[in-house]
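Missing here is one protein chain; the remaining ones are kept as they sit in the complex.
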Amino acid sequence: MIAGHFNYWVVIVLMMMGFYIVVSDSNLIKKIIGLNVFQTSVFVLFISMSKVKGGTAPILTEEASLYSNPLPHVLILTAIVVGVSTSALGLALISRIHRAYGTVDETLIHEQDETQDEA
Amino acid sequence: MLDHLPALQVIVPLISAPVCMLVTRAVWAWRIATAVSIAAFAMAVLLAREVSSKGVLSYHLGGWVPPLGIEYRIDHLSAYILIIVAATASITMIAAHKSIGQEVADRKSGLFYSAYLLCLTGLLGIVATGDAFNIFVFLEISSLSSYALIAMGRDRRALTASYQYLIMGTIGATFILIGVGLLYMLTGTLNIMDLQQRIPAVIGSRTLHAAFAFLTAGVSLKIALFPLHLWLPNAYAYAPSMMTVFLSATATKVSLYVLFRFFFGLFSPEVSFEYFYLGKILLPLSIVAILTASFIAIFQDNIKRMLAYSSVAQIGYMTLGIGLGTQAGSIASLVYLLNHALIKGGLFLAIACVVFRIQSVQLEDFNGLGRRMPWTMSAILLLGLGLIGVPLTAGFISKWYILSAAIEQDRWLSAIVILGGSLLAILYVWKIVEHAYFRPSPNPARDIPATREAPLTMLVPLWLLVAGNFYLGLDTSFSAGFADTAMRAFFP
Partner (left out) sequence: MSWLAEHLELAILIPMLGGLCILVFRNRPKLRETSSILAGALLFLYVTRLLDPDTERTEARTLLEISEGLSIAFHLEPLGLVFALLASGLWVITTVYSIGYLNGNAEKNQTRFYLYFALSIASTMGIAFAANLFTLFIFYETLTLCTYPLVTHKQTPEAQNGGRVYLGVLLGTSIMFFLSALVITWIHTGTLEFTPDGILEGKIEGITAALLFTLFMLGIGKAALMPFHRWLPAAMVAPTPVSALLHAVAVVKAGVFTVLKVTVYIFGIDFIATQDAATWVLWLAVITMLTTSVVALSKDNLKARLAYSTISQLAYIVIGASLAWPVAALGGALHMVTHAFGKITLFFCAGAIYTAVKFTRVSQFDGLGRKMPFTFMAFLLAALSVIGLPPFVGSWSKWLLVEGSASTGHYFVLAAFGLSTLLNCAYLLPVALRAFFRPPGPDVTAAGPGIREAPLACLVPLCATAIATLLLFFYIQPLYEFLYPVFDP
């Protein structure tokens, strides 16, 4: 059971870890890291599904007759680009937040907003 | 030329985005963005006419034949949403110049307008494409650019709002990606029409269940369905005024389109409702959304937040229509979508006019504005009547359709909630009206310069929307007519 679906178990474990970090950590940078772990699990999911048992890399050669499916790889390339952009944007936002609030901790930022509201 | 319209609809804003970035003068960046938005509107209208006369348009990108190649597919549903998005874009851009000039630094406005054009590209792309993975990519294009746009707001809370939206939006999009991946795993295709053919054969597979669940959760996050709406109020409240106008009328609406496309086009309504019980998920959440969000809206002192919570409630109406699982309900939902885009866009535009003059969105600062900005305030009043659903306004038509769809099914609880939501809407709309018309103006000692009416460039688009609010309340041949044809394709 575990051996047969090893990749998928890894996907689930990674996904939950990433998700947990996003939800539970109050440090904005760590949230982004969690988001990255979360997204990586999806990349692994896609790559795993493209693997054909006994198949080789999808390059047309004389020796091979069985190839892995190349399409998920291409999709994941796109998804990686999206993921990188998201991280970049997120980090840029964090640096602006740091400049505006002097902290990257969510609870502290929340406190500052509250006091500003009361003022 | 006309044959390439489905692709041009997306490519024209895409290409103009970098051009905008290179332009150094703010006014030229604005001119380009406006011209592109209007061109997009013209193309959307042309596409709608083509679809009406010739039926579904299928465009093969790069000449590759689907299902191998990527297909752009324009049917009645997509044509309808394209018009809404492009029309909102045009109206927003025509009105935007002065407001953006005030809220965004000149040296950044080139970047601002190019982010806006990318956002427009993404939204139009989601609607035009017939490929499930493509939807994900365009969704991320529009989302990423809207995170950037929201962060441009003047209040520092715009940054945290944008960050929160980024986290939740990315999770939603990734869920959609997982769902699409699982579907691909099962069927080996990404083309939506092709998927629709193949799904009945794999019904019963646990993977399909997982795919459906991930898609539902992902899309619900994107449309801000209660309780996944937490990103929306702050994002709308702190974004630059004009971007609130644009996003409120398009972003969640396009996400609703994705819901339609996935659950009606990709799965069929039969599979979604009878096999996966989509109705049992949507109806309770919608009911709670309408009541809770309307209730929260009443207690907001920040008008933009009030209207944002009202949007969450209104989204509940639209998902309620879909959740009924009938053709009438879906038509009602589509009609609601158009009318609400118009009304809420108009209201946020009116708020933008106010912000332009008094730099505040606090209810207290609206005191006495009825006298000082009569045109803006009467527009808010008339659009507010639409939001409540008073006869002769577009809002009444939406309420009528959704109410008859609910009563037709003997869904009494839904019917009561629909009407109760209207009553709550009276409360928050009237809160604004009373402040504007019954409270005396703030005393001059507070050093607010004598407020004048908003500039004509903002008032004219605003009143266009007000006129639209009444036009759609009197003539439903476009809204209901088009929605009817669109839904007939899915309910055989």
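Letters A and B mark the chains in the order given here, with residues in each chain numbered from 1 onward.
Here is the rule we use: a contact is a pair of C-beta atoms (placed from the backbone, for glycine too) under 8 Å apart; a residue touches a chain by one contact, two chains touch by 3 or more.
Owing to the predicted nature of the structure, the values given are computational and were not obtained by experimental measurement.
Colleague: Write out, one label after another, the shown chains that touch the chain missing from the document.
Modeller: Touch partners of the hidden chain, whole complex considered, are B.
Colleague: Hey, which of B:57, B:127, B:397 or B:487 is the one touching the hidden chain?
Modeller: Looking across B:57, B:127, B:397 or B:487, the contact with the absent chain belongs to B:397.
Colleague: Per the definition of touch given earlier, which of B:155, B:270 or B:434 contacts the omitted chain?
Modeller: With B:155, B:270 or B:434 as choices, the missing chain is touched by B:434.
Colleague: Just checking the interface: what residues of chain B touch the absent partner chain?
Modeller: Looking at chain B, the ones touching the missing chain are residues 385, 388-392, 397, 399-400, 403-404, 407-408, 415, 419-420, 422-423, 426, 430, 434, 437-438, 473-476, 480.
In the analysis below, only the chains that are shown with their structure count from here on.
Colleague: Indicate the whole-number Å distance between the mean C-alpha point of chain A and the mean C-alpha point of chain B.
Modeller: 27
Colleague: Applying the document's contact rule, which stretches of chain A touch chain B when the two form their complex?
Modeller: 19, 22, 28, 31, 35, 38-39, 42, 45-46, 49, 71-72, 75, 78-79, 82, 85-86, 89-90, 93-94, 96-97, 100-101, 109, 113
Colleague: Which stretch or stretches of chain B touch chain A in the complex?
Modeller: Answer in residue numbers: 133, 136-137, 140, 144, 147-148, 151, 156-157, 159-160, 162-163, 166-167, 170-171, 173-174, 177-178, 181, 184-185.
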